[in-house]
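As you look at this complex, bear in mind that one protein chain is not there, while each of the others sits in place.
Chain nomenclature is as follows: A, B and C, assigned in order of appearance, with residue numbering initiated at 1 for each chain independently.
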Amino acid sequence: MTHVFEFEIDEDAPLESLLFTFGGAEPVAAIHPGTVVVTSTRDCFAGLVRSTADVTSQVCDPRFLNPQTGPFFIEGAKPGDTVAVHFVRIEPRYSWGVSTTVPFFGALTASRDTALLHPALPELTWIYELDNEARLVHYQAVEGDLHLPLPMDPMHGTVGVAPPLGEVRSSLTPGSWGGNMDTPEMRAGSTCYLGVNVDGALLSFGDGHARQAEGETCGVAVECAMDSVIIVDLIKDTPTPWPRLENDDYLMTTGSAKPLEDAFRIAHTEMVRWVAELLSLSEMDAYQLVSQIALSPVANVCDTVYTMVCKVPKKLIGSPTAFGGVHDALRSRARGWPASG
Amino acid sequence: MTHVFEFEIDEDAPLESLLFTFGGAEPVAAIHPGTVVVTSTRDCFAGLVRSTADVTSQVCDPRFLNPQTGPFFIEGAKPGDTVAVHFVRIEPRYSWGVSTTVPFFGALTASRDTALLHPALPELTWIYELDNEARLVHYQAVEGDLHLPLPMDPMHGTVGVAPPLGEVRSSLTPGSWGGNMDTPEMRAGSTCYLGVNVDGALLSFGDGHARQAEGETCGVAVECAMDSVIIVDLIKDTPTPWPRLENDDYLMTTGSAKPLEDAFRIAHTEMVRWVAELLSLSEMDAYQLVSQIALSPVANVCDTVYTMVCKVPKKLIGSPTAFGGVHDALRSRARGWPASG
Amino acid sequence: MTHVFEFEIDEDAPLESLLFTFGGAEPVAAIHPGTVVVTSTRDCFAGLVRSTADVTSQVCDPRFLNPQTGPFFIEGAKPGDTVAVHFVRIEPRYSWGVSTTVPFFGALTASRDTALLHPALPELTWIYELDNEARLVHYQAVEGDLHLPLPMDPMHGTVGVAPPLGEVRSSLTPGSWGGNMDTPEMRAGSTCYLGVNVDGALLSFGDGHARQAEGETCGVAVECAMDSVIIVDLIKDTPTPWPRLENDDYLMTTGSAKPLEDAFRIAHTEMVRWVAELLSLSEMDAYQLVSQIALSPVANVCDTVYTMVCKVPKKLIGSPTAFGGVHDALRSRARGWPASG
Partner (left out) sequence: MTHVFEFEIDEDAPLESLLFTFGGAEPVAAIHPGTVVVTSTRDCFAGLVRSTADVTSQVCDPRFLNPQTGPFFIEGAKPGDTVAVHFVRIEPRYSWGVSTTVPFFGALTASRDTALLHPALPELTWIYELDNEARLVHYQAVEGDLHLPLPMDPMHGTVGVAPPLGEVRSSLTPGSWGGNMDTPEMRAGSTCYLGVNVDGALLSFGDGHARQAEGETCGVAVECAMDSVIIVDLIKDTPTPWPRLENDDYLMTTGSAKPLEDAFRIAHTEMVRWVAELLSLSEMDAYQLVSQIALSPVANVCDTVYTMVCKVPKKLIGSPTAFGGVHDALRSRARGWPASG
């Protein structure tokens, strides 16, 4: 029997009532491990940037960026456990997406931390037509005529739990609790593992992207509201220091830090230890193996700290069973669900 | 007339009841701008590390490190204002201080973010005899016999207000709200300027050091409980994006970020803009001037982000009046107060 | 008519006579643009590490690491031109490869620059059996029994020209002149574009890897001597500030710097400008487009500076012609050449 929990969001809710942090908010619902959650997420601008005439810094309040859906209290989740979030379905809710440049935000501009004396780059807005059926995202230049259809590849930039040490963190920030990791690997078919820091974990997610480059270079992907279906599960007595992901082909670790090499170091030490454990290798033998087989794509180089992903092809290491096989189990349950629509 | 507010701390209070965050806690008292606050602060280990036989990672709980005194609600403080905290007196409360190495914490070790495959460095504890009268701090080697008397130079590693964006941050972290900046410039005679993010500012401070090097290299200074006297003032309608300091000789800006050059960039862009404003210079002329006169000491290279200070000698730039002259006014009030004892 | 130049290396040559720098050496031969060069490269240890009992730091002299084949003087190459190097064939010369850990070298250890107080990690050597026919590279644990066959994916870690400003750089270092970039993208079928800094360019290459992970995490790939065939071409009056690559599917830019985000910034600004030029887009429109379509794999996080690659799928942007179509022309010439053996 499958528990299905439909959680509808109120798109008319005032901005002030939305969730903009990990930690620090009362849960909106309690759900049992194993529940299928059918819900939606707002876009990162809460729907306020809708045309090329809308300038982000004018129509948005910095306190109200990147609203999350949740937090959900996971019954039985305690510090030391791991929450598994399987993404069954992530579908753009409307037929448009939006990207912008934001003053002093992004990888190729002076920013709040990389503080320089330059004036801000031009602030522009791009509107993308989304064609769910054709699985296309339509790029349209704003200072020229070029139009390019790009493959749709929907994902969630943000998924996380309440942080440790009593901290409450903005939904713009990634870290050991997940948060705004902005990796395109967070697509339907993936399972995300998050270590639990507080009772009930307090899971939330959002920041849908119809697609993004590795790096989210200008700081803003093809942002859109999503209709999403996830299955939430709980792995008891198994801590996960940094978020991990799994899909049918890859085991993945993440690290979020600055400078970017520290994000790399976190992701790769985590992978070395994971591989050592799964294959009963010494740490040095696992270090050697990971050094020859890992893929190392950037997730984001724009957020308050940067995120790297380390991917190991499962079949190269004999397809070991991770986290008790929960990914395969959830994947199998997810197959009953229509992938689109 | 001087308002004096004596706020005694309860050294028998259970750890769970102490303050370990900036933001997220109810104020312990409301104080009027201009009030002299006479109070004390615990050491960063809450007094639990007392002998060379005490090992930090065994006697301390990571959730209960660096307790703060406060938060104080400053009457009338609103976002967009600046709180000025003048340190009148900072005196070690007891005749001992402590320093330690902590596994994976410090500038010269693998750490949580600079994640490497090395085992931790040895975990040791050094006890310092503090001689307030002679103004000496006694270093004693633990793996040898060397003893060296060092000048006492008491300071607070941590002073801050509630962060913006609804965040609650651990007292181990520095940032735009102040926090764990760990600069030896935060000594008696200095005024610290902090931008207000929430009503009442919610000021707290702690982490007394009998002395520390620039960098707080091993991650732990000569930690001690302090008896401290501060005067708190409010500068209305003046935002301060990053903490600034002033003493009789220097204007100072700070930046806290990683990599360390970003902390430098923040502190120096802030100083360029401050000097431009104070001397009615163009930004480029101020950039040139700061490039020839600033001192750039490191504060810490061990905390979750690193802190740099930029110092400009006031007399080199004609001793301009900053923040309406509040430092001179508070300094003058502080002179009535006994510096020691 | 195809000019073929066979350049045999003398494997008995004394170490001192080999090439360990970019710049600073007399050319070994002059070749005309368009020439097919059939040659070989030594492994990065010059063949001195041959069994699990060989310890790198004992059998190798740090002055004699990573020998290069060349330099070749490209007739007609002047500063402001670009050399195109098409890799026709890269085949392991022998049936074994080697990887090691090297004290204070690699991504997950204290290192020369990330100087910490830890002792070095254990120094170990792994020998890989290479099966050219089956296209397999055999991993064998040294502290356990695990054996894993991995796909062979031969590449050159190093290809470069003489640097600008009269510098001579070690072959261990990557930079704007190419050098030790250590990207798995430098495989047969790829064309590498290098800006010319001195008359004749002074091209050399080496550091064959039977395969490596993105990041070359432990600092050493599956190192092996190679029999390689390249076609060298010259694109006049076209500067290339940082090395670029092209294969049938991707346009690629590289950046080599520290911290790693600077390598990312270089690669991505280069790509934004390249895409703007190729598609006649404004820089901001190109910034937006690259932000949604680029792949951003790490090349190395172990060398003296780190290297990032930015990849844009050619078909997503209408398969524009870059560098006058030289890749397609060389690829077509290369098809006449046997890919293996």
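Here is the rule we go by: a residue touches a chain if its C-beta (ideal position, glycine included) is under 8 Å from a C-beta of that chain, and two chains touch if they have at least 3 such contacts.
If you're wondering where the values come from, they're calculated on a predicted model, not measured in any experiment.
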{"item": "Touching the absent chain when the full complex is considered, from B:L19, B:A201, B:V220 or B:L330", "value": "B:V220"}
{"item": "Residue of C:T114, C:Q140 or C:S319 in touch with the missing chain, whole complex considered", "value": "C:T114"}
{"item": "Residue of B:T56, B:S190, B:S204 or B:T269 in touch with the missing chain, whole complex considered", "value": "B:T269"}
{"item": "Residue, one of B:L121, B:V229 or B:L245, that touches the chain absent here", "value": "B:L121"}
{"item": "Sites on chain C contacted by the missing partner chain, in the whole complex", "value": "20-21, 23-24, 62-63, 113-117, 164-170, 172, 255, 257-259, 262, 265-266, 268-270, 272, 283, 287"}
{"item": "Contact set of chain A toward the excluded chain (per top definition)", "value": "108-110, 114-119, 121, 259"}
{"item": "Residues in chain B touching the chain absent from view", "value": "99, 101, 106-108, 121-122, 124, 126, 137, 139, 141-144, 146, 148, 150-151, 211-222, 258-261, 264-265, 268-269, 272, 279-282, 284-285, 287-298, 301, 306, 308, 316-318"}
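Just so we're on the same page, only the chains that are shown with their structure count from here on.
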{"item": "Innermost chain, taking as reference the mean of every protein Cα atom displayed", "value": "A"}
{"item": "Homomeric contact chain B-chain C: same or different residue positions, threshold half", "value": "same"}
{"item": "Intercentroid distance (Cα basis), chain C paired with chain A, Å", "value": "33"}
{"item": "Per-residue overlap in chain C, given as positions that touch at least 2 other chains", "value": "108, 121, 259"}
